[in-house]
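Here the complex is missing a single protein chain, while all its other protein chains stay put.
For reference, chains read A and B in written order, and residue numbers begin at 1 within each chain.
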Amino acid sequence: MTETTKARKTREPVPHIAAALALGDDALVLSHRLGEWAGHAPVLEEEVALANIALDLLGQARVLLSMAGDEDELAYLREERAFRNVQLVEQPNGDFAHTIARQLYFSTYQRLLYAHLAAGDGEFAGLAAKAVKEVAYHQDHAEQWTLRLGDGTEVSHERMRRACQALWRFTGEMFQPVEGLDVDGEGIRAVWLESVSAVLRQATLDVPEGPQSGAWSAGAGRQGLHTEPFGRMLAEMQHLHRSHPGASW
Amino acid sequence: MATAAHRIARTREEDSPADEAALAAAYEAAFDAAVAADERIEPRDWMPDAYRATLVRQIAQHAHSEIIGMQPEANWITRAPSLRRKAILMAKVQDEAGHGLYLYSAAETLGTSRDELLDKLHSGRQKYSSIFNYPTLTWADVGAIGWLVDGAAITNQVPLCRCSYGPYARAMVRICKEESFHQRQGYELLQALSRGTPEQHEMAQDAVNRWWWPSLMMFGPPDDQSQHSAQSMTWKIKRHSNDELRQRFVDICVPQAESLGLTLPDPDLRWNEERGHYDFGEIDWTEFREVLKGNGPCNEQRITQRRAAHDEGTWVREAAAAYAEKHTAKDITKDRSKDITKDGAKDGETTA
């Protein structure tokens, strides 16, 4: 298989491959989490909406991972420590408020990042130009729901407040430099903060306080350090594929 | 689907029950003539109460089947063994939500709200297809559902595209068009397994063994025991009998199974030259009735999950309703007359 030779390359420090893994893993893992909603959404219309977002992300993941090697080998045969996604996207769905807060934080970042990449002429410009339109819709979806949950009932306000607070400490990681990406992380952070703050305020929510990163000097997702729920997520995702080595599906 | 129109018509009818009674005979004749002439009945047309009730029951059961049917397949989304298969399965389960939605909309044109129907589903007063009370134990079950369950469903549904009730027929046209990929992906999935490793082949055969008979039961009881069939045929809600459709399905499946390299678990299955059809063995109707009664392997689990999703979503639906209420300037659904005077430029009517 030519894929194995391609996959072998991932172990060498090729800058654009490292970046493709980081962005591809973000999309893959978030897509998987959103896929867990199937059959559990609060209303039928939202089943369809969440699945659309998950499918967009999965499509992005497949393109990105294929730039780094064989998509299935990378998705199914890497160990947890080899995944390069930010910890934010691997956080469990929680209630609908947690899912929306995660979507708001991530899609705002992803849109800024892809808009920047689409404007350039690097390896990711083509993908980013297509994906930025999808992500713009994801961001809009997250904002619409942030407004409704934040400015809905007392119950929803409180749930949304807790969710935004709980996920806040996973947001800083998105602005770290990524090997192979020529992106001004701090510049993105400033615009991101402005955008997210505006939505939260309109939703009658306070912008969360506290650090945007955990206090572990070893690093986080981009360094292959993940949170406990991620291991279980991967176990579920990979077990069937790994149970039949070499099989085609 | 002119639900609103229907609601208006109902209000009018309730306003003048005497008129309605006087016109009933003429209406009934017009209705019978329309059905006989293969014309479509539309939401605001007069229709016999029993026709309306039959349709609500059938469309609701169909809608419930779509959304309960999401569960056994969604069970494998997180474990799909390749990213391609994962995307296909997600899209398929999403379609089922969409189809449920189309069908609830069709039922709503008959004056029954989705909430009412969901409530009946959750409390067990309305049924869904018994097939979804069987578990998906291996990945091959996803393929077997696509090939056999969707195959049986399509055999049932294609004639419904010509059903006498307009909104149902239109929903079915859309559903059949979208569903054409569902059966194919299942067949392709099984084919990959059947031609794969010995373990994969065995997985595929095991799934077909478990899903074959329940798929045949999907066509309902034999014609001589089917309580609703005759009337539904006269009303052209139904176009073919249960046994007729079942036979059609068996005839289609046998060569498909051969091409897959899998066997169908029926020793009595053989070509009957005289009939021009395949003969097949006796269906275990006791199992069918028991599963229908609630004693299937997953009845409890399916309804519990459905109820939980609905209950856990209550605060979300309430939040969105409360938000809409607060921002009524943008909302023309709550109190139109007030809004129009208050806010002449209604930005609720948006063009994308």
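The rule we apply is simple: a contact is a pair of C-beta atoms (placed from the backbone, for glycine too) under 8 Å apart; a residue touches a chain by one contact, two chains touch by 3 or more.
We take it that contacts and distances are computed from a predicted model.
Visitor: According to UniProt, what is the chain that's been left out of this complex called? Choose from "Glucose-6-phosphate dehydrogenase assembly protein OpcA", "1,2-phenylacetyl-CoA epoxidase subunit B", "Sarcosine oxidase subunit alpha" or "ABC-2 type transport system permease protein".
Guide: Answer from the record: the omitted chain is "1,2-phenylacetyl-CoA epoxidase subunit B".
Visitor: Among A:V48, A:A129, A:L225 or A:A247, exactly one should touch the missing chain; which is it?
Guide: Touching the chain that is not displayed is residue A:V48.
Visitor: Considering the complete complex, identify which of B:W76, B:Y102 or B:Y187 is in touch with the unshown chain.
Guide: Of all options in B:W76, B:Y102 or B:Y187, contact with the hidden chain holds for B:Y102.
Visitor: Just to verify: which one of A:E79, A:D140 or A:E236 makes contact with the chain not shown?
Guide: Checking the options A:E79, A:D140 or A:E236, the one contacting the hidden chain is A:D140.
Visitor: Can you name the residues of subunit A that touch the chain not displayed here?
Guide: Residues touching the hidden chain, for subunit A, are 43-45, 48-49, 52, 140-141, 144, 148, 153.
Visitor: If the missing chain were put back, which residues of subunit B would it touch?
Guide: For subunit B, the residues touching the absent chain are 1-5, 7-9, 12, 42, 44-46, 94, 98, 101-102, 105, 108, 113-115, 171, 174, 178, 314, 317-318, 320-324, 327, 330-333, 336, 347-352.
Assume only the chains that are shown with their structure count from here on.
Visitor: CA centre of subunit A versus CA centre of subunit B: separation in Å?
Guide: Computed value for the inter-centroid distance: 34 Å.
Visitor: Within their complex, state which residues of subunit B touch subunit A.
Guide: On the subunit B side, the touching residues are 67, 70-71, 74, 77-87, 90-91, 93-94, 97-98, 100-101, 104, 139, 189, 192-193, 196-197, 199-200, 305, 308-309, 312-323, 326.
Visitor: Using the touch definition from the top, list the residues of subunit A that touch subunit B in their complex.
Guide: Residues 28, 32, 35-36, 38-48, 51-52, 54-55, 58-59, 61-62, 65, 71-72, 75-76, 95-96, 147-149, 151-153, 155-156, 159, 236-237, 239-241, 244, 246-249.
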